[in-house]
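Input: one structure, supplied below.
With one protein chain removed, the remaining protein chains of the complex are shown where they sit.
Chain naming follows the written order as A, B and C, and within any one chain the residues start at number 1.
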Amino acid sequence: MNFSIKGVHTAIVTPFDKDGNLDWDSFEKLLDHQAKGKVDGVVISGTTGESPTLTVQEKLALIRKARAYLPESIQVMAGAGSNNTQASVEMAKLAVDAGADSLLVVTPPYNKPSLNGLKLHFSSIATATNHPICLYHVPGRTGQLLSAAELAELCAIEQVVAVKEASADISLFSRAERISQANYLSGDDFTFLGSLAVEGDGVISVVTNIYPQAFRVLYDAFKAGDNPKAARIHKALLPAIEVLFYESNPGPSKAILANKGLCQNYFRAPMVPVSQESYAHIMNVVEDTERALSDLGVEV
Amino acid sequence: MNFSIKGVHTAIVTPFDKDGNLDWDSFEKLLDHQAKGKVDGVVISGTTGESPTLTVQEKLALIRKARAYLPESIQVMAGAGSNNTQASVEMAKLAVDAGADSLLVVTPPYNKPSLNGLKLHFSSIATATNHPICLYHVPGRTGQLLSAAELAELCAIEQVVAVKEASADISLFSRAERISQANYLSGDDFTFLGSLAVEGDGVISVVTNIYPQAFRVLYDAFKAGDNPKAARIHKALLPAIEVLFYESNPGPSKAILANKGLCQNYFRAPMVPVSQESYAHIMNVVEDTERALSDLGVEV
Amino acid sequence: MNFSIKGVHTAIVTPFDKDGNLDWDSFEKLLDHQAKGKVDGVVISGTTGESPTLTVQEKLALIRKARAYLPESIQVMAGAGSNNTQASVEMAKLAVDAGADSLLVVTPPYNKPSLNGLKLHFSSIATATNHPICLYHVPGRTGQLLSAAELAELCAIEQVVAVKEASADISLFSRAERISQANYLSGDDFTFLGSLAVEGDGVISVVTNIYPQAFRVLYDAFKAGDNPKAARIHKALLPAIEVLFYESNPGPSKAILANKGLCQNYFRAPMVPVSQESYAHIMNVVEDTERALSDLGVEV
Partner (left out) sequence: MNFSIKGVHTAIVTPFDKDGNLDWDSFEKLLDHQAKGKVDGVVISGTTGESPTLTVQEKLALIRKARAYLPESIQVMAGAGSNNTQASVEMAKLAVDAGADSLLVVTPPYNKPSLNGLKLHFSSIATATNHPICLYHVPGRTGQLLSAAELAELCAIEQVVAVKEASADISLFSRAERISQANYLSGDDFTFLGSLAVEGDGVISVVTNIYPQAFRVLYDAFKAGDNPKAARIHKALLPAIEVLFYESNPGPSKAILANKGLCQNYFRAPMVPVSQESYAHIMNVVEDTERALSDLGVEV
């Protein structure tokens, strides 16, 4: 399939207002922030986007808005995964109609199908849409760890053009990438730079919600052969990457974005704002990180 | 809250016909099988019941049918969990209206809220229904392992009268049970007998789909002080318990039940029938198990 | 092989004086404490006995002393394992000559041989001594987790009459026990009572260094069919079992025993006394535990 997913993508948060409705003003600000950061793509209604508590209509509205608002050069990927194949097929078709350039499809969480079941799931969505799919492998959330060989088998489906590999195991990442017909993007900000060294193709990131420019510069530097520069940015970002999981994601991300005026600090249950103690810690890390990034000439 | 969940409960499979519709004839047979096996309760639309691919209307129909069809002495518990608090609240209220005696509520899988988020989730459902809740702790599916102290905090919610503890870690089971205001039932057939020794209160079982009588006799023997008898049944069942996860659950269970004429071997994607090779292995184990159970005087 | 290892065994600490020498006065007190607690056996130079820092001559002296000092009814098991087969064979022969009734042989830690290597290791010791062996399976220390089938294969060696199973996974314990020609003893105090329910044969314990009587009564109660009594003692002991690993074992054990005047709080590096903060916490738990045990009529 002639569609390539690579570079820096942001699994964007979904902004809510105090009544729990979608906050469109903030969404525009967040998209502006991404466009200014020159990311290659955004992911709508991923995990960081609180997809479990969005309705289908809301997801489609977000996709439409993102596609209409962003320049064409920025891809819009839409979360369409679930542990129900029929529901995923329907969501995928609607997402394509709404303008999504590609689909993010997680291996079914919780019910953890057999390999035959996984093949059926991905091929059903692929056949129904004939649209580019990014398979999402995140065993820490789904409860299912696939082997390199199993990942490669799923990548044999033509429409599976990319994998968001979030096992945080760079050995698995590399062994799977080697034998798969698909791009491999890191789904774990900690291992992004390491994954580039083993021919990873990019990242679907949480930290770029806040610092898109940082991973933009890191990625471009690495691709230009300037690994030392990439490594300096990586190290400057490490504390921020860590703090984004200080409480359940996207708690810390939204706290920071709200502090910057890019969204409001509201969530849909079961997600909640971080505690006051966590908040203070998070903001200290942010301050240190931004000083370190500024010292490296990265805009924050 | 004055409602007790204990003893032997079956997380019952959901039977489908070849068109993927609910197979009501088989459902009656399965309920008859449970009633004959003298279980203390059945769980409708649990994981084994392929809850991810059931509609709300189907779940309610199954609850109504089970409650109407089974004698009052057999409790009907309804799966009402998800990773969306509002959806769980709504499902819980409808399940209560449909006649569910209690609710099975898993810790939100995949998005894995913070402890504050978990408290909000369970207390929202508790407040909205004021109905008995069995908290389901299954880190292998949700990606979230709670500590004994965290489980105890959630059990402080009055309506949380029971925990289905499926970490398979009997040390955690016991440490949590000791400090919690709730009954603890094993959610892992392998560790059921061991959990009884540390004052576990029962089981929510997969293997009782097929052999309800076996765990009935095991439980009653243990409670009567006849641990040797309980242990003999436990050991006779071990190969069957193991084989039920030879492929993704409920693949093997339905294969066996279909073989016995109690349902048909149909699934909703992404779940699929076991492979032919697995099928042959499973049936060999079944044959050996039934011989062993018969030798112990357990009806199969 | 006609030798049975079962019941309550203590992996006894090795007492040192302030110069780091063996403290024979304390050793007698510790043995008296075990004899008074009516254990079925003691293990000399196990992990809790700081075996890595004992010389062969010291180990033999401890074995000789224990065998001579204790009544015949109390078995003396000697740690003879290592990751060097020849060294283990030599140590095993010397231990037998020194009077050990049986040998504790861990699966080689750190170098983690293949199954063929494991067979060679255990059969070499078995052949050289023709003495009863208790295989020690402790993946959390050795880095090697064996399957039930692998454990059963090693138990096919005639002299392997028992397994100290310390994976803390009662499912593995039970599946392995079912297919093995050997007694299975728990090597994990948390899961001891649970293991009895699935036909475990006893325990090799850390907590009995301090409270031998507690597990004596628990074991006898369970075997007499009084599981409720056994469970009450189990629950009273849980906080103490937990606190013994609050820092590296045997740090907390020796701190408590020293506080009781049964040994001195000295270690050989790299083991060290617990910190002052830990000490205070440990002693609080001890106080609560002893009150709870006394309430149950267990001598402490």
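Criterion: a residue touches a chain if its C-beta (ideal position, glycine included) is under 8 Å from a C-beta of that chain, and two chains touch if they have at least 3 such contacts.
Here the structure is a predicted model, which means the values were calculated and not measured.
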Check: shown chains touched by the absent chain are A, C
Write down which of C:29, C:64, C:112 or C:178 is the residue touching the left-out chain. C:112
Those residues of chain A which, in the complete complex, touch the missing chain: 168-171, 174-175, 178, 188, 190-191, 193-199, 222, 225-227, 230-231, 234-235, 238, 242
Residues on chain C that touch the omitted chain in the whole complex? 47, 50, 52-53, 82-87, 108-114, 116-118, 120-121, 124, 139-143, 247-248, 251, 268-272, 274-275
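Quick note on the criterion: only the chains that are shown with their structure count from here on.
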Looking at which chains touch which, would you call it a line, ring, star, complete or other? line
Taking each chain's centre as the mean of its C-alpha atoms, give the chain farthest from chain C. A
When chain A touches chain B, do the two copies use mostly the same residue numbers, with over half shared, or different ones? same
Most central chain, judged by mean Cα position vs. mean of all protein Cα atoms, is B
Quick check for you: after a Cα superposition of chain B on chain C, what is the rotation angle, between 0 and 180°, in steps of 5? 180
If you average the CA atoms of chain A and of chain C, how far apart do the two points sit, in angstrom? 49
Whole-Å gap separating chain A and chain B, where each centre is the average of the chain's CA atoms: 34
Give me the residue numbers in chain C that touch at least two other chains, ranges are fine. none
